[in-house]
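Missing here is one protein chain; the remaining ones are kept as they sit in the complex.
Lettered A and B in written order, each chain numbered from 1.
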Amino acid sequence: MKKYTEIKDISNLQETIKDAISLKNNPFEFEDLGKHKTLVMLFFNSSLRTRLSTEKAAKNLGMDVMILNVNDAWNLEFEDGTIMSANTSEHIKEAAQVISQYGDVIAVRAFPSLTDKKKDESEFVMNSFIKYATVPIVNMESATAHPLQALADAITITELSKKAKPKVVLSWAPHPKALPQAVANSFVEMMQNMDVDLTITHPEGYELSEAITKNTPINHNQEDALKDADFVYVKNWSNYKDYGKVLSQDENWMMTKAKLGNAKFMHCLPVRRNVVVEDAVLDGEHSVVIQQANNRTFAAQIVLKQILEEL
Amino acid sequence: MKKYTEIKDISNLQETIKDAISLKNNPFEFEDLGKHKTLVMLFFNSSLRTRLSTEKAAKNLGMDVMILNVNDAWNLEFEDGTIMSANTSEHIKEAAQVISQYGDVIAVRAFPSLTDKKKDESEFVMNSFIKYATVPIVNMESATAHPLQALADAITITELSKKAKPKVVLSWAPHPKALPQAVANSFVEMMQNMDVDLTITHPEGYELSEAITKNTPINHNQEDALKDADFVYVKNWSNYKDYGKVLSQDENWMMTKAKLGNAKFMHCLPVRRNVVVEDAVLDGEHSVVIQQANNRTFAAQIVLKQILEEL
Partner (left out) sequence: MKKYTEIKDISNLQETIKDAISLKNNPFEFEDLGKHKTLVMLFFNSSLRTRLSTEKAAKNLGMDVMILNVNDAWNLEFEDGTIMSANTSEHIKEAAQVISQYGDVIAVRAFPSLTDKKKDESEFVMNSFIKYATVPIVNMESATAHPLQALADAITITELSKKAKPKVVLSWAPHPKALPQAVANSFVEMMQNMDVDLTITHPEGYELSEAITKNTPINHNQEDALKDADFVYVKNWSNYKDYGKVLSQDENWMMTKAKLGNAKFMHCLPVRRNVVVEDAVLDGEHSVVIQQANNRTFAAQIVLKQILEEL
């Protein structure tokens, strides 16, 4: 693997998931692979699960890890040809090349503005690192994608599925703040690559980008969409058409135990209790959110392993 | 040891102190014990000594260490049943379980508000981690206790004591800011478990919780209390009855070389010179504050060692 910034960087998904589950059973099997190799983790935004699971994954492989909160250091310039006389003190061209001197792999987290759709969709931060760094880049959640989360979700569904082709529903949920579409986007793309029956349900007008959803069925009737579901992935996202806006906080879309039935409840966390999902679901036997969080480690570890093998 | 959040988690204090002193002489003796084990250190508040000494202790045992400033990441919800539509974005139930996926031991620092006595005394942060985490918890200073500091103090007194039953005085000192009672509480509890003659001296009205002081003699006459002392532990705490208030900054309570006599001077640091204690004491031969700070490493290390042995 040359980089992992989008789902399609995985060349063989089924084998990758199988290998991740194998790593989970024997996390230190490849602890010599990362010897003398350094992962630099760059955060433009805060992190809990991604930070800890990716750091742990790298260390399980024997890598050294260096972590930098970019905003503590300096403002980066991403435009070409700028006269840098204002607030930016270093250009991404230098920064990416320089960090490539210190790290064998660079992992980057950079959220969208949710105000400038075109700029967010250009993925200028992630793509600038890909362009100028001389080492592989890993996406720890970018403006439009969270492929490490999606891989952990795929691992979780694979571990738990009892059917040939389980029914998976992505169900929008209300939230007081404007959140990115990244998790939903990557989950949809990942499921499209798996042998599952995927349905998306959300209030009218909350359509994700058509470049993502393609032919995946969209149902605005949540109850109908949830029928016979095996896995229900609940997630808020802010409006994509009226970009970054919170047009609905309709609490009828909150996931409840009654709606969930016997399906497994999935969420990437953090989750707002009794807003996104009621306590009874999270505290019940159908929630698999902790298992998902645990699988973040092995998603990151299989990605780093495949990258290290090609260094 | 299943956790170390309060003094009484130590089952055999004398042996624990003896083992800590032995570790100090041979810090890397058990460097294989922590192999493939991770300590996650969570800071709700800033730290110097606790941060560096605990990190070093873990590494001396061969553990990996991951450090997270919680406030950089997200606001945690601690109440049950809340509709989380305001400022908190993750419930401690999820957070503690999730972090337990990445760490084999979790160390937590969370200071009191000093405004809500009941809430502070409930130790809701520490107790929530104990309740919801699935791995052992270590207290790196909580609302009402600082047991790692107290263990370092016990080690220091044991190392230096030349008598069967030394006289130990805890002497209140003035301070411009409202400080927690945590260090004083844990020191008193620790000394009550050692073979020492403990006296507490402070201005009238500055009584610590009776649940802590129990039958320990309290003397409001500092001069009288200090007579024939072997160890004088100086520390400010804000008022407990009139909770969190600074009612006195009486400089007559500052420790001086004259008052100290031949006793050893102890303080947990940081210390404000010429407010809490005069320069002549800190710069003199009776100060053992640096030795105390050094023993923080071995207090943390013996605790982590006993926890690792039962994992």
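We take it that contacts are C-beta pairs under 8 Å (C-beta built on N, C-alpha and C of every residue); 3 or more make two chains touch, one makes a residue touch a chain.
Just so it is clear, the structure is predicted and the values come from calculations on it, not from any experiment.
Asks: Have a look at A:66, A:211 or A:311 and name the one touching the chain we're not showing.
Replies: A:66
Asks: Going by the contact rule already stated, which one of A:3, A:51 or A:91 would touch the omitted chain in the full complex?
Replies: From the options A:3, A:51 or A:91, the contact with the absent chain belongs to A:91.
Asks: By the contact definition given up top, give the residues of chain A that touch the hidden chain.
Replies: 36, 38, 40, 64, 66, 68, 72-74, 77, 80-86, 88-91, 93-95, 97-99, 101-103
Asks: So that we can see where the missing chain sits, which residues of chain B does it touch?
Replies: Its contact residues with the unshown chain are 27-28, 46-49, 51-53, 55-56, 59, 69, 176, 269-275, 279, 282-283, 289-290, 293-294, 297.
Assume only the chains that are shown with their structure count from here on.
Asks: How far is the middle of chain A from the middle of chain B, if each middle is the mean of its Cα atoms, in Å?
Replies: Using C-alpha averages as centres, the distance is 39 Å.
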